[in-house]
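A single protein chain has been omitted from the complex, and every remaining protein chain is retained in its original position.
Every chain is named by a letter (A and B) in the order it is written, and numbering of its residues begins at 1.
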Amino acid sequence: MIEEGKPIFVQIAEQIENDIIDGHLAEETQVPSTNEFALFHRINPATAGKGVNLLVDDGILYKRRGIGMFVASGAREQLIAKRTTAFQQEYLRPLLNEARKLGIGIDQLTNMIHEEAVTA
Amino acid sequence: MTSTTATPTTTTVIEVQSLTKRFGSLTAIDDISFSVEKNKIYGLLGRNGAGKTTIMSLLTGQDFVTQGDVRVFGESPAENARVLQNISFIKESQKYPDDFKPKHVFASAPWFFEHWSADLAGQLIDDFQLPMNRRIKKLSRGQLSAVGVIVGLASRAPLTFFDEPYLGLDAAARQTFYDRLLADYAEHPRTVVLSTHLINEVANMLEHVIVIDKGRIVIDQDAESLRESATNIVGPRTAVETFIARREVLHSEGVGGFLSATVAGLRPDERTEAAAAGLELAPVSLQQLVVRRTDGSSTEFGATS
Partner (left out) sequence: MTALAERTEYTMEQTRESTARTRVWNVLRLQFANRLNMLAVPWLILIFVFLVNYAIWAIIATASNSTASLEGTEYSGSTFWLFAYLMIAAIQAITLTFPFALGMSVTRRDYYLGTALAFALQSVAFTAAYVILSYIEDWTNGWGLGGHMFTAIYFGQGPIWQRIFTVLSTFLISFAVGLFSATVFVRWKANGLMVAGASFTTVLIAAGALITLTHNWMSVWAWFGSMTSTGVVAWLLAPAAALVVAGFYILRRATPRN
């Protein structure tokens, strides 16, 4: 759940993002309240609020007065685009570093990727 | 919400200036200054005997200042009913009248705490399975702690102090306490000051951290930035040593060919540099940070307000 490492509010934001990308949180549906996040993860409500506000600032969530926080339209595409860009740095770069370390060439790497894609 | 600088008085509930407390020749609190902002959960951390209880006693008027200034809700708290009726101070060593039973405690608490919630008290009594009709003297340590915890939570005092009141509670009961505290704090915000040495358990609940060591403040920072203020670097000894050569090292320990060093927070580019060098970066838990800072090491980094 909440690990040591990234700031807690970032982890909250990322969990919500994951839920949106997964489809667990559809667009224009309501997101749990800050207090609910706080209680569930056993963290300070202010921290949970910070995570939610991150997403509000990014335009992923928006507030409906008197009701609560909702997933914005287009949030999913927005997130996927963002994650795709990050994918290269977060996943590909370490992958290539490790491959280089082990002496795995690009061709061999491509073959391995194809293999995995078939069996996955 | 992450400012560490003092904010204007309207949001500050406690202001301490140059506070000193001496017991005879022993200086328990040595010229400390800090402020506590409204509606945040503060952790007052430190080793046993560091001065946590003394500070809380001074803030609640239960003990008297030797030197310096304490303002709670803008006024001196000692013998000040207007301030005190907004404060609840729960401590482990709280004494109860001999022939009192929990039911007497909970019957009399509402007289003194205007915002007392009988509903919340009832729920907590169930949670902790507290026998209402047994003499306080005959309660187990855990049950006695539960009495204090229930008074502290149900009083809903605008300023609530908990001085390690859960020492007698087992891990499950402690978790209940944390959960109920968070839940009620979320619904009814108030300023909470929690002292503990079980830092890991409360680390995620704290918004601001004050660490006391030998009567002095060594950390006064919001929890988030404190967590980011240090990183553990782990890897082959030589690689680690190269990397940390130009940096301030808070702590290092090694076994065999491996070394783990704690350094000040790294910038993103520095993190990439470390990763490229084959080093593993691990977070430093709040507990580790506090322990490292209070074990006699005088290395200071991270902002103090």
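Going forward, a residue touches a chain if its C-beta (ideal position, glycine included) is under 8 Å from a C-beta of that chain, and two chains touch if they have at least 3 such contacts.
Everything quoted here is computed from the prediction, not taken from an experiment.
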Residue among B:Q85, B:S225 or B:S260 touching the omitted chain: B:Q85
For chain B, residues in touch with the removed chain: 13, 39, 57, 60-64, 73, 79-91, 93-101, 104, 107-109, 111-115, 156-159, 186-190
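As a convention for this text, only the chains that are shown with their structure count from here on.
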Chain A and chain B, separation of their C-alpha mean positions in angstrom: 32
Partner chain A, residues of chain B touching it in the complex: 1-2, 40-41, 178-179, 182-183, 185-187, 204-207, 223-224, 227-228, 275-276, 282-285
Of all residues in chain A, those that touch chain B in their complex: 2-9, 34-35, 38-39, 41-47, 49-50, 94, 97
